[in-house]
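Structure first, commentary second.
All protein chains of the complex are present and in place, except for one that has been dropped.
Chain naming follows the written order as A and B, and within any one chain the residues start at number 1.
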Amino acid sequence: MSSVATNQKVEFGRVPLGRIAMWWVIASEVVIFGGLITCYLLYRIRYPEWGHEAAHTNTWLGALNTFVLLTSSFTIVLAHAASTKGELKKVWLYSLCTILGGFIFLGVKAVEYTTEIHHGFTITKSVFWSFYYVMTGLHASHVIAGMTAIFVVALKARKGEHLHRVEMAGLYWHFVDVVWIFLFPLLYIAK
Amino acid sequence: MSHAMHAAPTSFLRKYVFATDHKVIGMQYLITGILMALVGGFLSYLFRMQLAFPGESIPGFGKLAASQYNIAITMHGTIMVFWVAMPILLAAFGNFLIPLMVGADDMAFPTLNMMSYQVFFISTVILLVSFFVPGGAFAAGWTAYPPLSAGTYAGSKDFLSNMGGHLWIIAIALEFIAFLMGGINFLVTSFNMRAPGLSWFRLPVVVWMLDLAVLLFMFSIGPLLAGAIMLLFDRTVGTGFYDPAQGGDPILFQHLFWFFGHPEVYVMLLPTLGFLCEILATFARKPIFGYKYILYFTFGAALLSFIVWAHHQFVSGINPRMANFFSLTTLLISVPFTVIVFASIATLWRGNIQFSVPMLWAVGFVAEFMIGGVTGVYLGSSAFDIYAHDTYFVIAHFHYALIPTVVFGGFAAIHFWYPKFMGRMPNETLGKWHFWITAIAFNGIFLPLFFTGLMGEHRRIFDYSAWPSLMTDEMKLYRKFATTSLLVLLAAQPLFFINMIYSYFKGAWAVNNPYKANSLEWSVPSPPPHGNFTEVPTVYRGAYEFSVPGREADYWPQDAKS
Partner (left out) sequence: MSDHQQQNGHEDYHGHPNYFVIWAVLVVILGISLGLGYLGNHTLAVTLIFALAFVKAFLVLANFMHLRWEPKAVTAIIIFSMIVLGYVFLGVYPDIVPIERIIAQ
């Protein structure tokens, strides 16, 4: 595989194997999450009164989580940039920052879930809450998967091995971020 | 162009169990699929015996209870679609053929490939285990419609006795994930690892078909995976996604299921159409008629297949205006496949035809599939479907589509590529007896069912004694005839196994290219060594240069310089 200069477009058949594979993974996941979101949207349009239910999600905590994920996307792309320059220490550092962001996200979600369940908004309270828990739960499991992938890759990367995998793990993390970008307005705003 | 190849494995475990070689993984999928076909076939034996001889003890099993009947029909459908058709047609032959036909040493991601089979294997085990848990396996139909499948009836939320259904959902979800993982390999290998000179339009049709099938699968599975998760939560936790009492809607599941379910039948069909092209060209010694048109019409059909799904739901209470739309698209989708049938006939026209066993299966596929296709046009017209829905007419229709696809197509492919992957020639005589008995018996089973369906025989009924009009002598005769034909069909299958096993040990040694075909897999030894090609081949022409005027030989391999 000959190297291509920066700023040059890549021929489709020359996209590195790992990256094209990750895009296919992302495409299939888009349809999975998208399927769930589409079902939610259909029901939401059918039941305008869900706006009242959505009032009980904590918009500020949701916004905080959005900020956390956006920032962690930023740090992982910095890790990728560092990996192209061979700056191993930075790769490790930025990867850890991203994982920290993931922990904060999960922590905030744990606080939210606890508060909501405490107030009686359980998964069976209404179909809105069923969607809320299933969608954010599925998303959270992908956050955990992403954090694990980044950690495993970073362990090798900080020794200089398999640096190209930083980008692939990063792509997955960005996808997880994009899903949340849509989940946030769907579940937290629009009362 | 090749990535760093894993060194040839030496230990038994690495060679056959934890294998990363695409040929071994293909074999793992094939054998699993064939074994599951035995399970699915046994289930059909059970329920057809019950239907022909109601209430009598079935040899080899005993009396079939009504709940067991429901399990049998559910698991028969589930197993045949997901654990026989997909692994054999798509996974096994995709794994066997794609790397060889594109000139690669293995799939793009051999370890991922191994993991995809492992996930599939786990899903198989879970499904089989579900037969033995309290309450037995899932029994709500392979289509798993709620509310029945969501267990939202009072008293049916017993977690343990519903375990069969929970396991069914988990097995299916894992199987989907396994195929998503495997599918990425197919796509990336075809896109990135083609040999020099192998442009897209020089690829054998079967590679295109396998990739298109993977794309259809990948883009249609998402909503169903989401729907399955929602169903699992309805069953286990008591959410109300599909429960009208809680604000949900059962029709949503039907839509999600069939949004995937319809492209799924083309996922099964496309590989067989690919095998058809390879076999017809080889045994008619002629190029495929209309190679590019076949591809373009197949793309069209694939796109259309995303917008026909609700023809499965005409009578379930969908908006009638939508029924108009779906009726139209369903009728339209018959056009591309008709074109492909014409192209097959044109390929055979004035060819130098050799009726080898693969050719018999392939030609048999075209003839029988047409009956399935034509009756599909009947059912796609919503007015007719109002009458025929949920009758045996539908069962006969889809078996006339699926059995040619899976059984005829599967046997065709197995016989055709057997020399390549096993290194021995299969026995033609055994193959021909197997073909003729199977083909004739198959018609004996399903032709009567068109008529019983039109006479009002409902699907999924254990015992018709409550409907006197369905217990006439004529109806009983048809049922007995169908079941007897099934017994004949089942009795013929040992011929296949004997052929496969005997030939492996005692068959004539296979040369590289016993059928004098053109694609790259025939340029390597039979069976191919680890790494397939000693050096990366260069491709000079398409895969169908048969009987080229001016050439002495009636074939011209893709990688031959002159």
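Definition applied: a residue touches a chain if its C-beta (ideal position, glycine included) is under 8 Å from a C-beta of that chain, and two chains touch if they have at least 3 such contacts.
Values in this document were obtained by computation on a predicted structure and should not be read as measured data.
Of the options B:Ala310, B:Val339 or B:Val539, the residue whose C-beta touches the omitted chain is B:Ala310.
Set against the missing chain, the residues B:Pro223, B:Gly431 or B:Pro448 yield one that touches it, B:Pro223.
Interface with the hidden chain, as seen from chain B, comprises residues 3-4, 219-220, 222-223, 249, 251-252, 255-256, 259, 306-307, 309-310, 317-319, 321-322.
What chain A contributes to its contact with the hidden chain is residues 1, 3-4, 6-12, 15-20, 23-24, 26-28, 30-31, 34-35, 37-38, 41-43, 45-46, 59, 63, 66-67, 70-71, 73-74, 77-78, 81, 83-86, 160-164, 167, 170-171, 174-175, 177-178, 181-182, 184-185, 189-191.
In the analysis below, only the chains that are shown with their structure count from here on.
Taking the mean of the C-alpha atoms as each chain's centre, chain A and chain B sit 35 Å apart. Partner chain A is touched in their complex by these residues of chain B: 3, 108-109, 112, 180, 183-184, 187-188, 191-192, 194, 218-227, 229-230, 233, 237-241, 246-249, 252, 256.
The touching residues of chain A, counted against chain B in their complex, run 12-15, 17, 20-21, 24-25, 27-36, 38-39, 42-43, 47, 123-124, 126-127, 130-131, 134, 138.
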